[in-house]
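All protein chains but one are shown at their positions in the complex.
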Amino acid sequence: RPRGPETIKIGLNVELTGSIPVVGASCKNAAELAVEEVNNAGGLEVGGRKYKIELLIEDNEDKKESAAAAAQKLNAAGVLVMIGPNASRNAIPAAEVAEANKMPMISPWSTNPKTTLDAATGQPKKYVMRACFIDDFQGVVAAKFAITELKVQKPAVLYAVDSEYNKGIAEIFKKTMEESGVPVVAFESYTTGDKDFSAQLTKIIQAGADSLFLPNYYTEVPLQVQQAHKLGFKGVIFGSDSWGAVELIDLCGADCEGYFFTTHYAPDIATPKAQAFIKAYEAKYGKIPDDVAALTYDAFGLAFQAIQAAGKIDREAVNQALHNIARYEGVTGVMQFKGTGDPVKSAVVLQIKGGKFVYYTTAQP
Amino acid sequence: MQGFIQQVLNALQVGSVYALIALGYTMVYGIIRLINFAHGDIFMVSTYVAFFVGTALASYLLGLSGLLLFVLTLIASMFATSLLAVLIERFAYKPLRYAPRVSAVITALGVGLFLENFTLATIGPDPRFLPRFFTVQTYTVGGVAFSNIQMIIIVVSALVMLVLDTVVRRTMVGMAMRAVSWDKFTAPLMGVPVDRIISITFAIGASIAAVGGCLYGMVYTIDPYMGIRIGWWAFISAVVGGIGNIRGAMLGGYILGFVEIFTPVILPASSYRDFVAFSILLMLLIFRPYGILGRPVAQKV
Amino acid sequence: MTTDDVVLSVQDLHVSYGVIRALKGISFEVRRGEIVTLIGANGAGKSTTLRAISRLVPIQQGTIVFEGVDLRNIPPHEVTAMGISHVPEGRGIFANLTVQENLKLATWGKKDQREIEQAYERVFSLFPRLKERRNQLAGTLSGGEQQMLAVARALMRGGRLMLLDEPSMGLAPVLVREIFDVLREINAAGTTILLVEQNARQALKLAHRGYVLETGTIVLSGTSQELMDNPRVKEAYLGG
Amino acid sequence: MKERRSVVDNALRPVRALYVAAVRPIQEAYNALPASVRRWTMPAVLLLGFLLSLAAPSLINLYWQQVLIYVGINIILAASLNLINGYMGEFSVGHAGFMAVGAYVASIMTVWVFPRMGLKEAVPYLFPLALTIGGLAAGLTGLVVAIPSFRTRGDYLAIVTLAWNMIVKSVLENLDVVGGPRGFMGMQKLTNLPWVFVWVVVTIYLLRNLIYSNLGRGILSIREDEIASSLVSVDTRRVKIVAFVISSFFAGVAGGLFAHIIQFIDPRTFSILKSTDVLVMVYLGGIGSLGGSILGASIYTILMELLRPLQVWRWVVGPLLLVLLMIFRPRGIMGLREWGFLIPKEERPAFVDALREQVRQKREPAAVPAGASE
Partner (left out) sequence: MPLLQIRGLTHYFGGLRAVHNFNLDLEPGELVGIIGPNGAGKTTVFNLITGVYRPTAGEILFNGHSLVGKRPDQIIAMGIARTFQTIRLFKDLSVLDNVRIAHFAQTSYGVMDALFRLPRYRREEAEIRERAMELLDLMGLADQANWVASSLPYGLQRRLEIARALATEPRLLLLDEPAAGMNPGEITELMDLIQWIRRQFNLTIILIEHQMRVVMGICERIKVMDFGETIAEGTPTEVQNNPRVIEAYLGEEAIV
């Protein structure tokens, strides 16, 4: 009989409760789908043997201490790889744990540059990767797109001040704009959980903005767009990857028609792999996967590929293999790793048209 | 100037919702000195009831006018929410009626967490809108934009509050509520059925929250955690106005609405909004230590 | 007298507060038209007896029968509707209501407007001070004024049996007398009274009969005169 | 209600009997020991605890070490909040605000100040100093709440504390030097079990000393009756300042410890939700009891860890348990009671009885007034 464990344990450190349960739910859905697919195919073949995948899910409540404890718990349970957490505020402390315990970790959605960096040395962490591009990149892409394609003259921004993601993109966007000689006429903020933005929007309208950048989560964007329209805003509105869930269209209705956002992949021009994922996801959960789901799925894909490449159930080997992946073709596009945990990915710009996300253009890093 | 009027309208809309929720806080507090931290979540439940009832009604009773559907939904939501509040009172708070005050407060925190997460676990985290019972119409008058729904929110809230204020001030039930709030041991000696009065109070507070919830759901999205923030803000409104005081709750709600809307307007950078808003609050309580309409409990030495 | 005349009959009443046994099986009765007083030292259980009758405290054992009805399973707000009014110890006025509202609340459940009007008139003529202050918050009344309000409220409630718990506490002498006069008046008008008093001398002067309570048991009973002449009562409760 | 409680009581009776049967003999045996031996019990227990905390890495896995560290931090938070909410009878809901100040200041010390003073190597040794400075900074901000508390009480003061919590969070969000919403990091993992153990002991010891001093009794008297307390000469302002400053000092220390185990802090960590967590621990354990805070923090933290496998349902089951507990034990587990060993010797009844005898013998009996003599 072959020696060693019967299964491969993979941990999922995810925000099921707390302030972003929507992210947690998508992440969990995609994770379960990814694992199910492998297990239905008889397991993952490693070193000539098929292993079933055992998924250990820990809710981190969107709290740092809980994310760290969950990481410790997964570590103690002997997971081979930990996927998650998603929000950078949780991913960073969990990454510290992963690094200290030499446990490979892949965050699907954490866009803060600090997640993969060692704070003391400023060097990349050895065991931490992510499946998404970082905020800065997206902020630049959005700004360039706005100038060249949308020809905006007087852009305004509304973002959540207490969220590192929103604020990060917003600031890079503003900086890039200003460097290109297009001043941002209104730079307004709110606090996560707010539902009324009329004060800020009124101010933006009074500043004479011709366009509005909303690097905000799709749960909030519809309200912002609708309230802007109600107050008489006529300009173009665009956003970031956090728009990328069909619920946006459901909630926003006609109000979002014609607007743009930058994201990881475009369902309509997607690769067969992506098409297959979208179909499977839709079949299982009755909705189109959002960006978190797609990124989670890719994080698992990365992990599976690395495990197979390592050829044995061993964290060091898997981590090595992860870092050896130079190019990975996932549902969210092609990722290239250049020796760090941060992938180099292209971004696409999608437009909302006829109640669908439609490919508009691609932006290279 | 038109910008100013625009913002006043915005503030009234937000403030009306706060005021409606704050009323529930204040009433329950007024009668059993309980900070009912679950109230924000009761409000949340009311919007979900409205969501399901409204969607069902809209699909079965296609022919009816939107306004009628809305009223039916509202009544259903008020009823269900009151029932929930009365049940919560009966099972979670009543056993603690003669216990130290804070134990009930902690229980309320627990009930709130339970409601939030139970909704999350069973219904899921996705935000939703209530069905559109009638179309939103935006009017622009002299550069000021306002919608029919906004007007409905402002007017209906004001009416509800006026009615409630009259009830508490003028009717026997209102008097009984105040009496129970002062001394629930003596009230029965006057023939006042204390348990029933408390249940009525919870029911009224919850139905007002449901009114708030249905109006709110017409313009904002609903989700399982929506009650947390609005609950806190409504609580603050109630206290700022003078907790236990109906008019205080209304006033507090409007004040908070204005603070929330006007601080980002006046500030150069809106990111300081919370800082300024809460500093104003802090100052206000330093100068009016018992809220605006509140007064120190009449106590003889 | 026949048993029909017994308005209130208490048999073998036991009441505890947690581990404290406040009443250890007391029995007594009050007949129609009587003024009966309970006297006893602090903590003897006098207030507890009244509270038990009003059903404000749970009964461990024993029966309380009012006009033939066992009160055991009747909630307090219904007891008062049956015709028992209670002036509680420490007044129990609603400090956050005005004087007028306090009085009005006491008419809870009463429908007859004319009767209510008459009750107001009666109360205001007995206590003109309350009329003066009727829009003042009751909590800011002086101690004596509050006591007047408490009695006035019970009068508003009316009823055939009135329980009074130390109505003279903290009152000016002239008012003590006034209150006692009022009690005599309402008794003459047909209300039966069960009175608890520290001021035993005054109470016995007013009452027809009395019971002496010591640490939860009745140790003596008799007509007022008998009690006043009793050396033990003299020593302990009448100040020698 | 009555019946239900007795059902629970009955169900617990065997448990209690078992407990008594197990503990009584030990207690008796212990009491039979000579006083000279008993004097050394507490130091010995503490030493043992400290040694165990040193040995922890070889006894339990990292996960449980982490959980125990959280337990310790939460004990400090709960005990210090208990000073305000339990002993002084106020209702503060903004404890996380003070924790935040301590966390940021202590982190700035270890990440920037000490290294820039050329003490980079010494940072681990300077950790207690960093925590103390963090605590002091937090303590200083305690004045922000103490001063309004001169005039504002109860639920109004609750809003002041809430506002304070929000203000701190908002300021931190706007302070780009410390990372704004992106947070602050770079702290070494300096918090470990031995350190936490030491700080918990120090906190409990100092709080105990305060509570059993006349200042502490002043704090209690404010809870009981503020007006009466000022009318028996208690300087309520001073007492409030002391209480708030000390309470926030320890909240700050807890914040510093927190920052150096998580190694990353951001404003959101110290939101009102954190404050309510601590509130729950305090009332779960019982007000006016340091033992209660120790129990409350431990039970809450460990229970929520044990419920982890329930995922989303954890936050359905946890609150439900909390509600049930409050219904059956309204004063919390130890409300207004205290473990004997947390009470200084000279405050225990036996000591007071002895003192009474002493006083009696010193005084000639003639002075007793006629009426007062029985």
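So that you can tell them apart, the chains are marked A, B, C and D in the order they are listed, and the count of residues begins at 1 in each.
Convention: contacts are C-beta pairs under 8 Å (C-beta built on N, C-alpha and C of every residue); 3 or more make two chains touch, one makes a residue touch a chain.
None of the values given here were measured: they were computed from a predicted structure.
S.K.: Taking the entire complex into account, which one of D:Q27, D:T41 or D:N214 touches the absent chain?
M.R.: D:N214
S.K.: Any idea which of D:R24, D:R38, D:K120 or D:R356 touches the chain not displayed?
M.R.: In the complete complex, the chain left out is touched by residue D:R356.
S.K.: Residues of chain C in contact with the chain that isn't shown?
M.R.: Contacting residues on chain C, toward the hidden partner: 39, 41-43, 90, 129, 136, 140-145, 147-148, 166, 169-178, 198-201, 235-240.
S.K.: For chain D, enumerate the residues touching the unshown chain of the complex.
M.R.: Residues of chain D in contact with the hidden chain: 206, 209-210, 213-218, 220-221, 224-225, 227-237, 242, 246, 336, 346, 349, 352-353, 355-356, 359-360, 363, 367-374.
Keep in mind that, in the parts below, only the chains that are shown with their structure count from here on.
S.K.: If we define chain centres by averaging CA atoms, which chain lands farthest from chain B? Would you check?
M.R.: Computed centres place C farthest from chain B.
S.K.: How many angstrom lie between the centres of chain A and chain C, each centre taken as the mean Cα position?
M.R.: Centre-to-centre distance between chain A and chain C: 74 Å.
S.K.: Any chance you could list the residues of chain D touching two or more other chains?
M.R.: 169, 173-174, 312, 315
S.K.: Which positions in chain C are in touch with at least two other chains?
M.R.: Not one residue of chain C touches more than one other chain, so the list is empty.
S.K.: Identify every two-chain combination in which the chains touch.
M.R.: By the stated definition, chains touch in these pairs: A-B, A-D, B-C, B-D.
S.K.: Over in the complex, which chain A residues touch chain D? Could you list them?
M.R.: 16-17, 21, 57-59, 61, 63-65, 68-70, 72-73, 75-76, 88-89, 92-93, 96, 100-101, 112, 114, 119-120, 161-164, 167-168
S.K.: Could you please specify the touching residues of chain D with respect to chain B in the complex?
M.R.: Residues 1, 4, 85, 91, 144, 147-148, 151-153, 155-160, 162-164, 166-167, 169-171, 173-174, 227, 231, 272, 276, 279-280, 283-284, 287, 312-313, 315-316, 318-320, 322-323, 326-327, 330-332, 335 of chain D touch chain B in their complex.
S.K.: Using the touch definition up top, name the residues of chain B that touch chain C in the complex.
M.R.: It is residues 172, 175-176, 178-179, 181-183, 185-194, 297-300 of chain B that touch chain C.
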